[in-house]
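First the structure, which I've put down as structure tokens, then a few questions once you've had a look.
Of the protein chains in this complex, all but one are displayed in their positions.
And then chain A:
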């Protein structure tokens, strides 16, 4: 298995505040890797260390088999980056910026450039100052996607795009995966990560809290079940691993720890199932659980 980038025990402080506090992140070649965390978790700082824009205080970072700080220039030929907040030069047109960035990276696929401009409905004749946030982001996206880089690093690339353009973006990323490119996609939009990513790393406060495939992570979580039964669901709500059960007549809605799914389903079957809806946990729920830890800690004393 090839590793596109690997980071371990990364530490970076700005003055007294610690932005990264022992962060780990591994992205395999050819995968779309979701990099999730709330605002201020350290996503952008990690990416800037990977790009050699910041120097880590401690820890190891390897990018495409090289050192992101010392070999920055060579490595950057093989990757393309879209910042979360794209700044353009006020008097250069979008088309000029796309060409410039392409040339700096060492080449641009002309056909793909034109196709992407069309798909993203971007006017390349407008000056940088006239673009909205979303359009500035499209300029950087077109430049990155039209390059022949093997690794794409996208830092919250859709934060300014409307839902229609987000759809176009998702299509493009799927095409990139099919053509074998590696994508590191930082985001706090969970549905986007869920729709696109093979594996996910969740960070909080500069630390990695969870990492794995979406399936792996679901093991750690609960499945929601709604069942219509033949009789009243006596005792189900009190079973081990069942949470938030709500009973109305012969209908029950509950959450169950994935590890306790078997006994609960067996019990429901004994009562007699007339209808059943079961849903895997969404990333929202995954995410919220990490928040809950914090909330519990602060609320725990009050309770």
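Going forward, a residue touches a chain if its C-beta (ideal position, glycine included) is under 8 Å from a C-beta of that chain, and two chains touch if they have at least 3 such contacts; residues count from 1.
The definition used in the following text is that contacts and distances are computed from a predicted model.
Missing chain, UniProt name from the options "Ni/Fe-hydrogenase cytochrome b subunit", "Hydroxymethylglutaryl-CoA synthase", "histidine kinase" or "ABC transporter permease": "ABC transporter permease". Within the set A:51, A:116 or A:225, the residue that contacts the chain not displayed is A:51.
The hidden chain makes contact, of the residues A:66, A:95 or A:134, with A:95. Looking at chain A, the residues touching the absent chain are 48, 51-55, 72-74, 76-77, 80-81, 83, 85-93, 95-101, 103-106, 123-127, 129-130, 140.
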